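Take a look at the structure below.
Note that one protein chain is taken out, while the other chains of the complex remain in position.
The first chain written gets the first letter, and so on, giving A and B; residue counts start at 1 in each chain.
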Amino acid sequence: MIALFYIAGAIAVIATVAVILQTNIVHGLLYLILSLLAVAVIFYVLGAPFAAVLEAIVYAGAIMVLFLFVIMMLNLGQHTRDQERDWLSPRGWIAPSIMAAILLGQLLTVLSSIDYDLVPEQVGVMEVSALLFGPYVLAVELASILLLAGLVAAYHLAKTK
Amino acid sequence: MESIPVEHGLILAAILFSIGLIGVLTRRNIVFVLMSLEIMLNAGGLAFIVGAARWGHAEGQIMFLMIITLAAAEVAVGLGLIIQMFRRYKTVDINVLSEMKG
Partner (left out) sequence: MQELIWLLPTYPLLGFLALVLTAGRLPKNVVAIIGAGSVGLSFLTAAIIAAQFLASGEEYFIKEVWTWMAVGGFTPGFNFYLDGLSLVMMLVITGVGFLIHLYATGYMADDPGYSRFFSYMNLFVAAMLMLVLGDNLVLLYLGWEGVGLCSYLLIGFWYTNPDNGYAARKAFVVTRVGDTAMALGLFLLFAELGTLNIQDMLHAAEAEWEIGNGLAVAAALLLLGGAVGKSAQLPLQTWLPDAMAGPTPISALIHAATMVTAGVYLIARTHILFELAPNVQELVGWVGLITLLMAGFIALTQSDIKRILAFSTMSQIGYMFLALGVGAWSAGILHLMTHAFFKALLFLASGTVILSLHHEQDIFKMGALRQKLPVSFFSFLLGSLALTAFPYTSGYFSKDEILIAAHGMEGPGMIFFYGGVFGAFLTGIYTFRLFFIVFFGESKAAHPPEQEYGGWNMNGPLILLMILSVVGGFIAVPLDPLFGDHEEHHISGLLHAFMIAVPLIGIAISACFFYFKIWSVEKLMASSFAQSLHKFWNSGWGFDWLYDRLFVLPFLWLARINRADIIDSFYGLVVEVSRAANGMIVKTQSGYLRWYALSIAAGLVVLITIGVML
């Protein structure tokens, strides 16, 4: 199991790097789906099968399909890919990379002080659901309102005049 | 059962987050920016799941649920904005959206 964790982690990192380096937007999207699926595997390894399934269905499934639809609607062709290549000048990478490297370095420093070996144990759908519809029912309601707001806003924004 | 050092999970989340950040800061195509944001949100979700596994509790998963809801709503609104932007400017370059220049 532990090997699965590291393999999936490596795939996630590689796929994610591939996402941000892509010039073809559809390829980028496919790499992102791969990255999300890898993370879903990690969730499963960490004993969260419910979250893993949601990650696969909602994230890699629904949300990414949404992206795909929009890309189709925008209908960006070969011209965009050339443009994309122009935009990705090496100089543009320097500052963000340095910034991200510093941030990562700090996070690593902070995180390396934690020393705990966790033994994953399954926390299944039942426990999560019991909590969701028990003490966290208000959070569920809030999430539903948020989704409703997103729905209304998306409809309004994307509407043609 | 073998154990996993908890910091490894968190470090993985940090790496994913940093890559997402680079994406947000570097890309000029707004669709890529939105995708990088998804990566960052996902990294946050991963950190919560690791935390949940560390304590063996379900609360972390509930937080992940909240994040995924947030991501869904955000993507819906964000894509709506992208469509509107493309309609107005005929481009996906976020640098055209600089009318707020002081």
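Everything below uses one rule, namely that a contact is a pair of C-beta atoms (placed from the backbone, for glycine too) under 8 Å apart; a residue touches a chain by one contact, two chains touch by 3 or more.
Source: prediction; values computed, not measured.
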{"item": "Among A:Ile7, A:Leu21, A:Met99 or A:Ala153, the residue in touch with the chain that has been omitted", "value": "A:Met99"}
{"item": "Residue among A:Val26, A:Val110 or A:Met126 that touches the chain left out of view", "value": "A:Val110"}
{"item": "Contact footprint on chain B, counting only the chain that is left out", "value": "21, 24-26, 28, 33, 94-95, 97-102"}
{"item": "Chain A residues touching the omitted chain (full complex)", "value": "95-96, 99-100, 102-103, 106-107, 109-110"}
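Operating definition for what follows: only the chains that are shown with their structure count from here on.
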{"item": "Distance from the mean Cα position of chain B to that of chain A, given in whole angstrom", "value": "6"}
{"item": "In the complex with chain B, residue positions of chain A that touch it", "value": "1-2, 5-6, 9, 12-13, 16-17, 19-20, 22, 25, 28-29, 32, 35-36, 39, 42-43, 45-48, 50-51, 54-55, 58-59, 62-63, 66-67, 70-71, 73-74, 76, 80, 84, 87-88, 92-93, 95-97, 99-101, 103-104, 107-108, 111-112, 114-121, 123, 127-128, 130-132, 136, 139, 143, 146-147, 149-151, 153-158, 160"}
{"item": "Complex contact set, residues of chain B against chain A", "value": "1-12, 14-29, 31-32, 34-36, 38-39, 42, 45-46, 49-50, 52-54, 56-62, 64-66, 68-77, 79-84, 86-87, 92-93"}
